[in-house]
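Apart from one protein chain that is not included, each protein chain of the complex appears where it belongs.
Entry: chain A
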């Protein structure tokens, strides 16, 4: 049963991720990206991490992608230039290749037990709100606080840049 859901979700995620870069219409790309992020949230639910799934939808599929959509709608991009400079293409290939190397290295370092099947079972109450909260405010308190300061700085920076007169 789990395997069937996993396969269906994987197909949706891979297909929509492909469509993000294959579609010429930027609005369609954004919508496929939303679909990909949404299905990733479903994947988190299958991994028994409902809190991460909810945050994935609220933050990525909800807030951030709406802003993407806003910008693209206002720019009203109808067509994107075909072709483009040759140097850009070469650069693109190099960057993509490097990304692939990094991903491969990271994936190799993760040990996956041979008998795990499609999904590894996680300990009881693994991704619940309580457990994530406990970990976040005990073990990872300092990184959490630093991240919040970073966000505050970004907000202040955005306001200062956007408003000429304060």
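Couple of notes before you dig in:
One rule holds in what follows: contacts are C-beta pairs under 8 Å (C-beta built on N, C-alpha and C of every residue); 3 or more make two chains touch, one makes a residue touch a chain; residues count from 1.
Just so it is clear, contacts and distances are computed from a predicted model.
You can't see one chain of this complex, but its UniProt record names it "NADH-quinone oxidoreductase subunit H", from the set "Iron complex transport system ATP-binding protein", "NADH-quinone oxidoreductase subunit H", "FtsX-like permease family protein" or "ABC transporter". From the set A:14, A:99, A:129 or A:158, the residue in touch with the chain omitted from the display is A:129, counting the whole complex. Contact between chain A and the unshown chain involves residues 27, 31, 34, 50-51, 53-55, 57-58, 61-63, 66, 69-70, 73-74, 128-129.
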